[in-house]
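For this depiction, one protein chain was excluded, whereas all remaining protein chains were kept in their positions.
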Amino acid sequence: MNGWFHGWRAAVRIARRDAWRSKGRSFLVLAMIALPIIGVSAANVTLRTSELSVAEKADRTMGAADARLSDAGYGGVPIYQAPNGQDTMPVKSYEDQPYPDGDADTAKAVPAGARVLKDTSGTAKVRTEHGSLHVNVRELKATDPMAHGMVTLLDGRFPQKDDEVAVTGQFLKESGLSAGSRLTVRNMDRTYLITGAYELPGDLAANEVNALPGALLTPLDQALEAQGMSGTGQNTTYLVDVPGPGGFTWNMVEQANTKGVKVESRAALLNPPPRSEVKLYQHPDWVDYDSSGEANTAMLASLATIVGLAMLEICLLAGPAFAVGARRSRRQLGLVGANGGDRRHIRSIVLAGGLVIGAAAAVVGTVLGVALTVALRPLLEDWLGKRFGGIDLRPLELAGIALLAVLTGLLAAIVPAVTASRQTVLASLTGRRGVRRSNRILPVVGLVAVLLGAAIALYGSVVTDQFILVAGGSALAELGVVALTPALVGLFGRVSRWLPLSPRLALRDAVRNRGRTAPAVAAVLAAVAGTVAVATYQVSSEAEHRAGYEARMPSGAVSALLTQGDGRDASALRDAVRRDLPVDLTADLGRLTVGRAGCEMYSEAKGCGYVEVVTPKVNECPLWVTDADGNSASDHMTPAERRKLGKDWRCTAQAGSIGESGLVVGDASLLKVLRIDDPKAEQALKEGKVVSFHRPMVDQKTGKLSVRLVPDRGEANEAAAAEKEPPGKVVALPAYQAPDSVESYDVGGIVPAAAVRQAGMTMAPLGAYHSTDALPSSRQRQKLDQDLDRLGADVDLYVEEGFTGEKSIVLLALTVFAGLITIGAAGIATGLAQADAEADLKTLAAVGAPPRVRRSLSGFQCGVVALMGVVLGSLAGLLPGIGLRLTERRQSEKWYSEMLDQGGMADAPYTPVVIPWQTLAALLVLVPLGAALLAAVVTRSRGALARREAG
Amino acid sequence: MPSPQPVLQLQQLARVHGTGATEVHALRGIDLDVHPGELVAVMGPSGSGKSTLLTIAGGLDTPTSGRVLVEGTDITTAGRKALAALRRRSIGYVFQDYNLIPALTAAENVALPRELDGVSARKGRTEALAALEEMGLGHLADRFPDEMSGGQQQRVAIARALVGDRRLVLADEPTGALDSETGESVLGLLRTRCDAGAAGVLVTHEPRFAAWADRVVFLRDGAVVDQTVRSGADSLLAGQGSGRGGRGQAVER
């Protein structure tokens, strides 16, 4: 044991001096290992620091109070609660009935003699410099000592009068307002003076307005009610300070629970009662929904995978550096051998190199990580949106992370260590490059892994449809390819015979020095394989999405529809769009209304109704018909019948969804905007007929389209619950059915204004469709957004841009990442090769190689490594990508046929397998080319010339 | 043995390393002509300037003053590229070490200057094979340097130094790393190449190897102090009327 220790100490000393002597290489490896360590340790510290202690959390939720009482929302029936004050449940079991609903009187639950602070919150819309903003309003006397810790004053002061407010810093930033300006609340004739800015430590991104109790929400509610609009949704909780040292005890909590009030108590949070005393946990209906254990396992597994892959990648990148180090100090190792060191000692010297650099990287990485976190704390807090507690360093976790660095260093040095120890002492001393026989076991293991992995993946994608099998098999096969790399690199050497001089030299050199080439190639391979696999999958599914994309309008068209309000803002909206966007044609749209004026869409207010299309019985899809008992007709059909019906027009036709009914009020200009070229439809509109794009809507016998004018939505809902037809007058309108080939997008039918009047219906403006000359630019759209903000109306603005791939950024990032890894790995291999090739370059110069050969050689050395890596990686990546897609295809085909059997209908699934040519081209051509050029550029062409000293 | 034009001419060649206090005169006013078919050995102790002479003659270094004419062209004024081209086409180098490129086979190593000169790989290989064959090294063509002995490597290096139309071989201690017998065979090969018309300059401090030369130049402190001239006949042994004489005449040129 002691001897072992001393042996290691000598090894570490030698390794330390070696590392110091070749500073460049050591620094490179150190940086590679330390970088992820910096990231992980910074993440660890950030995570731990942002995780608040229970006491810190309590400070933020209840300030200096002992407890916060709030309504459990069960209408005041007795409840059980968990000590955290969040999980609750009524005492009584409501097996089949719904839970009671309603408000409890929270104030009643406050124990006698306690001091109370009301904390009421609601929402409001306020005017800003740019338009309007939805904000949270909090009525709380923030200056009360009990509120201390919940809010932090940044600037100015908290409100003292009823017409004063304080706002969050975030709100000031977003609204463009500042302290001293006046805040206007929409739908209310009052303004408030902004006296100061504050922040919520737990939510820095909150847009909040603080007012004195009763100063804002109550008058706003009154104003809203007067205008028939929904209220602010006030919700009041009570901060409670009880006399006595025990705080708000668990007993008092249970007391409050009997009144349907839940309590977050500091005492219960800090010293939770034993589980046996918590009645909630004893309740038979209680299910612990905390499934975080499972989620954690999955997250840990994926985290471990990522860290594992990163370590593998780093080992592959750093390995060659150690190999070259070992090669450099071969004579020294030989001397150790000649002086009685055995293989174990030589191994330990090279391993100690990994240990030394790993340990240095561990120290540097963790220290920098922690320092970075501390230095960047304000930025991190902003980014995460909450203030941290005290910096929380967990020595054990940090040590674990540091250990990871040491482990990485050691792992990277293992293969070179074994290789170095295998060399005979004589070969080491004479510097004779012995015959390089590559390891025979590794390729066999690799081949077995490839075959086994491929078989599993094949089984997975052909016989079953288990993703996990495909993914697992592919991963195994890929690891196998990595193990096979040295052998494959050897195969590449075969082609060198027919290459011109520089590439031949580079390739031969790479093949002969597999010790440094193979790990670099493997590193490239792993990165590229992952990228190509994801790219294949991504491009294929994007093709699928593109095929499945349904445009809402003709390409380039703009829809600007009001989603709320009675349509007053429609003309202003239309003007804004016409002003800001390159609009060509505009078609104003209206919606059919029933009931009193001023009703919003989907409003359930009294006296507000809606229009619905009555589909004639013969046009209904038989699959959906239900009999009196509520049984579906399709239950009695055979799969064949269902399949047949699945293709029937009554079942396949798509109804429009615009407005409430799919019908809009419009004229011939709408046809133009929708690019519908049908003179008959135009004619029909002129004649006051409805144009239908949905065949089942029109009764073919009468040629009419019927709508039901439902006067009150509430009544209609009751009727529906009773399975009755909703009340309302049915009006039949003369209609023209457009051919099936016409694409009408969202519009189910167009009702001309004349028909509306004729049938005695009412209408309200809905907005407009616009066609454009050119796709609106981002700048134009920003301008419009600003104008719409100023308008203050709720607008659904949609610009039809056709299909845009959403995740192309991910793909690009992956490609760039793989490219960087490739260039990095190839660069490292090249640097090492160059260091090795100094003698050869001298010879070349003496033989009369032009100066540029030095450059081109290093370029080719880099390119060769990159090319081998990307070629192997692309092959290794395409297979799992294609395999996954094939599995998906099988799966969706299975689903489709099952669905057809059950009478569902859908388009036949389209699961294409698309080769990501762009990514492949970038990786196969651009990246090696770029790597080669880069290497050539950074290589000095001068310097190889042997200026031998006179001797 | 006068010849119309020397392959290599050194005229008043001087080279000073460093300046001021550290100034060292490596060469001072060297005059030397090397004719086709002639092998000249440069002898001298360490520091006498023999290696400097060779590097300057090959264009790897530039003289402080004086001229170097290779096949009549002054190379001291040539640029880097022109010098490289010169080394590909006119001058062959053989060093004690750093000779063959380990990643290339013997044939490829020999073809190297030709390929660098833009000759197609196939033609280069043909020429290289011919050169190797001519020197009795044909069986080594597809071996890599580390599969050959030191002597074989050095002989391949000589083949490389002479492939193409090059007629000037500059050899810097080519036998330094070899044992006596192997060194001998390398020198023998160099001798043969010179007999076949090449001009050679051999730098060595071993008299036994220098003795293979037609002319031995003694260098001291950067200057030529003396030289042997090749005797017209076998001065020591010829004319003694032995049975040996006939054989001697048979090889007389």
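By letter and in written order, the chains are A and B; residue numbering begins at 1 in each of them.
Just so we're on the same page, a contact is a pair of C-beta atoms (placed from the backbone, for glycine too) under 8 Å apart; a residue touches a chain by one contact, two chains touch by 3 or more.
By definition in this document, contacts and distances are computed from a predicted model.
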{"item": "Among \"ATP synthase gamma chain\", \"NADP oxidoreductase\", \"Membrane protein\" or \"PadR family transcriptional regulator\", the UniProt name of the subunit that does not appear here", "value": "\"PadR family transcriptional regulator\""}
{"item": "Chains on display which the left-out chain touches in the complete complex", "value": "B"}
{"item": "Touch with the omitted chain, as defined above, among B:95, B:144 or B:212", "value": "B:212"}
{"item": "Option touching the unshown chain, where B:31, B:74, B:179 or B:226 are the choices", "value": "B:226"}
{"item": "Chain B residues touching the omitted chain (full complex)", "value": "25, 43, 45-47, 188, 191, 205-208, 210-214, 216, 218, 220-221, 223, 225-231, 234-237, 240, 242-244, 247-248, 251"}
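The criterion applied here is as follows: only the chains that are shown with their structure count from here on.
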{"item": "Chain B to chain A touching residues, read off their complex", "value": "17, 26, 46-47, 49-52, 55, 58, 60-61, 80-81, 84-89, 91, 93, 95, 98-104, 108, 112-113, 115-117, 121, 146-147, 160, 172"}
{"item": "Interface residues, chain A side, partner chain B - complex", "value": "432-435, 498, 500-501, 504-505, 508-509, 512, 839-840, 842-851, 853, 945-951"}
